[in-house]
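Let's look at chain A:
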Amino acid sequence: MHSDLIISQTDGRPMYLQIMEQIKLKVSVGDWATGQEIPSIRQLAMALRVSVITVKRAYLELEREGVIVTQHGKGSLVAPDASLAPRLHEDQLAEHLERAARLGELLGLTPEELASRLEQASGRSMEQLPKENQ
Partner candidate 1 sequence: MNYSMVTRLIAKDWYLQRWMILASLAGGAASLGIVCTGGKAAFMLGLILLVMVLIFVGAQLPMAMMVHERKEQTLSFVMSLPISHREYTTAKILGTLLIFLIPWLVLVLGSLALFAVPNGVALGLLPYTVIMAIEILVGVCLTIAVALVTESQGWAVAAVMAGNVGFNIVGYYVAHLPGIAQGMWGSSLMWSPTASTVVLTEFAVIVLLLCFTFFFQSRKRDFL
Partner candidate 2 sequence: MNDLSVEFRGVSKHYPHFNLDNIDLELPTGSIMGFIGANGAGKSTTIRILMGLVHQDKGTVNVLGHPMPADQTEAKLDIGFVSEDMRLYGAATLKWHMEFVSSIYPRWDQAYAEKLVRRFDLKPQQKIKGLSHGQRVKAALLLALARRPRLLVLDEPTTGLDPVARKEVLGELMAVLADEDRTILFSSHNTQDVEQISDQITFIDHGRIIDSDDKECFLDHWRRLRLVMPQNTELPHLPGVIDVGGSGRLPVLTTNCFDPAMLSVCQDLGATVQAVDNMTLEEIFVTSVQHRRETLAV
């Protein structure tokens, strides 16, 4: 059974987080439109070959964050919240910045050195982005 989402075995993060991230990505790029019905917990569990309890947890967290809405007995669908995309990206950015900060500490960088590294990376990324997305 082919699945819309792919879970990596080598990704060190908990599976429910991976599932959440992938669903959020699907929503933010528009693959799963707002108001669209998404697979039920059991259906997704079967498709991903992941335990029901993990998918259930992902869905609960997603509901708490307002990404999806679960109607009792009728399954789940994407929340009709239009301003989703930027917020999702906000969450991702916060996560990445935290990780960068930790790595910076490990490497013994000062906050200024870390900031300059970020500027360099941002510059490189601007060059690589296709014109339409800017």
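Please note the rule applied: a residue touches a chain if its C-beta (ideal position, glycine included) is under 8 Å from a C-beta of that chain, and two chains touch if they have at least 3 such contacts; residues count from 1.
Selection rule: all candidates are chains of the complex that A comes from, given by their letters.
This structure is a prediction, so every number in the text was calculated from the model and none was measured.
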In-complex contact of chain A, chosen from 1 or 2: 2
The chain A residues in contact with candidate 2 across the complex are 1, 9, 12-16, 42-43, 45-46, 49-54, 57, 102, 105-106
